[in-house]
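Heads up, one of the protein chains got dropped from this complex, but the rest are sitting where they should.
Order as written gives the chain letters A, B and C; numbering starts at 1 within each chain.
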Amino acid sequence: MVAARLRPLLRIVGAMSVIVGIVSVTFLVSRVFTADPVNLFVGNSATKEMRDQARKELGLADSLPVQYLHFLRGLLTGDLGKSYLTGRPVTADLITRMPATLELGLYAITLGVLMGVIVGVLAAVFRGSALDGVLRLLTTAGLSLPQFWVGLMLLWLFFVTLHVAPGPSGRMPAGMEAPPTITGLYVVDAVLQGDWATAMIAAKQLLLPVLTLSVGSFAPIARQVRSAMVESLDSDYVRTARAMGVSQTRVWFAYALKPGLLSVLTIAAGLVGWTLAGSVLVEGIFAWPGIGQLALTAIRSSDYPIVQGFVLYVAVLYVVIWALLEAVYTRVDPRLRS
Amino acid sequence: MITTPTPPVLDIQHLHKEFRLRGTGRDRVLTAVDEVSFTIHAGQTVALVGESGSGKSTIARCITRITEPTSGDVLVEGRSIIKMPSRKLIDIYRSLQMVFQDPNSSLDPRKTARATLDEPLRLHTSLTSHQREQRIRELLAEVDLSDHLIDRLPRQLSGGQRQRLGIARAMAVDPRIILLDEPTASLDVSVRGQIIRLLERLQENKGIAYLFISHDLGVVRRISDRVLVMYLGTIVEEGPTEEVFTHPVHPYTQSLLSAAPLVEVGRRRERVRLAGEIPSPVDLPAGCRLVGRCPVATTACATTEPSLLNVTGSHRAACPVALDMQQVPST
Amino acid sequence: MNASSDVVLDVKRLSGGFEDTDHQILPVLTDVTFSIRRGVSAAIVGESGSGKSITALSVLGLTPAGFSLTAGQIRFEGEDLLTMDPARRRKLSGRGLSMVFQDARAALNPVFTVGWQIADVVRIHQDVGRREARRRAEELLDRVRVPEPARRMKQYPHEFSGGMAQRAMLAMALACQPRLLILDEPTTGLDVTIQADILDLIADLKAASGMTTCLITHDLGVVAENCDQVVVMQQGCVRESGSCAQIINTPTDPYTKQLISDSRLVETS
Partner (left out) sequence: MATNVGPIYDPPSLAHPFGTDRLGDDILSRTMSAATLDVSITVAVVLLSVTVGTVWGSVAGFFGSWFDYLTMRILELLNAFPSLLLAMLVIAVAGPGLLNVVFVVALLPLPDYVRLARAEVRSKKNWQFAEAAKLVGRRPVGVLFAHLVPNSLRPLLTYASVNASQVAATVGALGFLGLGIQPGSAEWGSMISRGQDAILSGQWWVAGFPGLMIFLLAAAFHLISDAIADSRDQGGSW
């Protein structure tokens, strides 16, 4: 039996081993099951000497266990190796592209949560009504729409047909300068500089990809919020509150809303997962220079150091978010304390 | 005690069950059942009464080894079952059966009455399917369930009918003893009466022994020969039912009996009150468990755990203070 | 006996039921008629399916979805609740009449502290500020004999035992200062000693505040020891009503007789 005060430490060790496990699996898959990556680096027409030289440079000349050790040592120092394709350090590539993905994901999750909560609360409060029926259809649609297709259709409608949104040109229209970097989030940076025009332009670029990405998260949140709120509206404690003379609106927005909002946290981890997976597809469609696009290109061209970097990034993100959520959840939900 | 020629159908010796609780800080020990011993003879009904947390249900679960006891021994018709490998337990279940508290959850919701009764017959006997069908109908008749209910699912039966089916399932293998864990707790009073009468009739016809676990003192008084009163995992008083009900000695028994409402109009009886609520059975202190709530506790009570002492005949109580007061001729 | 102004609750020929899928009403209550005099401790007793709970919920206007009343009157202090202006009826709930339920732990909101919930009700019914409401809530917890009320205020329902939670519910009901308090199986599921404590507490609170109580229960023993007026219900109908002593000692209705003998577990033939 482990002493209780060691348990938090155990958790950290557990989290670390999850991360190491994941990168190790990826390492194994990418080194064992693939064609010789040296071809990528030097091209097919290279001589034997050039190949050996490249192999040495890429650290692929050693035996697999030695490569693995090198890899782990690099991991500790933040060195994830170099891209087979471009020769640039993976860590640098990830860091440059992180703000783009962060910007997209942040707005998409915010929008998704906002829409999801509003729809869920409305549906619960007016359950059984026509509005509830309409929202149910909307939510079912949201759950069933393939994200990449939504992106394409939005492009066709708003860019090609209506000309109200910019085309798939990334974070800024062609030829426009990005605002000076402060946080790396263009809109925020532009606003901080007082450059409202640039902020507007950057926001317009974000419009369609954010909308596309939020479709995937709003629907599950709406469902979750509605069911939690309905459950609490039907509960003994709401009936009791009514018997004690608490008004209907207060029952909705004080007694039943809190359990509904808390329920969002239960699916928050899934939310981050969907958004990440979605960003791989959506970034491709909108030429968004983020990590998702980087990963997609890397997978298509077997550029494994990049893939590995991406996997590590996601795993760390996941573990951190889980830990955060657990901390938040036990703080705000009294049932889980003690 | 005089040794009887045949061993008792059920002999519980120093049964002990602890649960370890993990938590912040050190692990703590919850003592659910603490060194409990008693015997039940053929055709006898022994009742185990107590409030929630007294450990009465845990005893039944330990006897059937649904839960593994921490120590002690359980002998069914003289055979110890504690060290028996679990695949041999099926032999024991031919003599020892159980009826569960909640007929809603003790029946598989996807199995009809026929399938429910067929299962023990198939697994315990070598009857042909034709014989089993006949036996199923006999069993239904024994518990006053009519034939047309045979293909019903539990949710298509009333609460009373479900409990009859639960009893029929326990009867299927002709056991010598049945553990009844709060068999009437979830039933209406009218149905409760019918189930009690059914149990009495079955006992009369077949000589089955019952261990009757209940918090319903009215039912216990009606059905049992002996009663064991439990508090926080120990027996605080035991004896012939009428004796215990009319002359309770232990302060806890007195409090329990005086709290139970009777269908009599008029002034409420004088209650023997205990302070506060039942404490948690975690990390029990030394001494008497009632200390702190007891109206007659002395300083000695806090240090030495009282053992069961004779009152009269087979009536025993674990309270030396109350016993001393009994010795003094009443004023 | 008494003038009609002494009647707090007067239910007349109340009928209702659940609507099935073909919009047919499956009757649950049929011509339910009884009245409760001011200051008594009344009881509605019956087995499951008797309609006792749905009768009480009808009085409060808290019947579950799908249930509707088809006929009858419910007069509270002379006014028919069913035809009353909804705004006025809302005002009456809590203040005029209030109700506590069987499973007190489920009847408290799991995500708010017990103190917050009681103080919220105090603020709805008494014109006081937040701080004063909390002080009164703590006082109420003390009145229902919850030990260490200040500490208990800050706890959540899951930290309360069943008996303590029921005390907290009573404190909340007292915050409303109702003239009629309906208690739906308030001690079912509690241990007998706790049940006796809670029933004693209810009797004391009633004596101190002068409110009328109506106990909904399946347990004739509880009725016999605690109530002075009884309504016996079975399958949606009132079988018999009258003073407790009369009904328990000299029942006239065959169902009541059977119920009494079943409760006492004595044989009748």
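What we mean here is this: a residue touches a chain if its C-beta (ideal position, glycine included) is under 8 Å from a C-beta of that chain, and two chains touch if they have at least 3 such contacts.
The model shown is predicted, which means the values in this text are computed figures rather than measured ones.
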In the full complex, displayed partners of the excluded chain: A, B
Touching residue (missing chain; options A:9, A:64, A:114 or A:153): A:153
Contact residue for the chain not shown (choose from B:37, B:80, B:105 or B:131): B:105
Hidden-chain contact residue, picked from the options B:21, B:90, B:309 or B:325: B:90
Contact partner of the left-out chain, one of C:26, C:65, C:245 or C:266: C:65
Interface residues of subunit A (partner: the chain not displayed): 14, 18-19, 21-22, 25-26, 29-30, 33-34, 123, 127-128, 132, 136, 139-141, 143-149, 152-153, 155-156, 159-161, 167-168, 223, 226-227, 230, 273, 276-277, 280-281, 284-285, 295-296, 299-300, 302, 307, 310-311, 314-315, 318-319
Residues in subunit B touching the chain absent from view: 61, 64, 66, 87, 90, 93, 96-98, 100-102, 105-110, 119-120, 123-124, 166, 169-170
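Keep this in mind: only the chains that are shown with their structure count from here on.
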Farthest chain (mean CA position) relative to subunit B: A
Chain centre separation (subunit A, subunit B; CA means) in Å: 56
Where subunit B touches two or more other chains, by residue: none
Interface hub residues of subunit C, defined as touching at least two other chains: none
Residues of subunit A defined as touching subunit C within the complex: 235-247, 254-255, 258-259, 262, 333-335, 337-338
Complex contacts: residues of subunit B adjacent to subunit C: 51-52, 159, 188-190, 192-193, 196, 215, 217-219, 221-222, 255-256, 258-266, 268, 271, 274, 276-278
Subunit B contact footprint on subunit C (complex, rising order): 47-48, 147, 161, 163-164, 191-196, 200, 218-222, 224-226, 244-245, 248-249, 258-260, 262-265
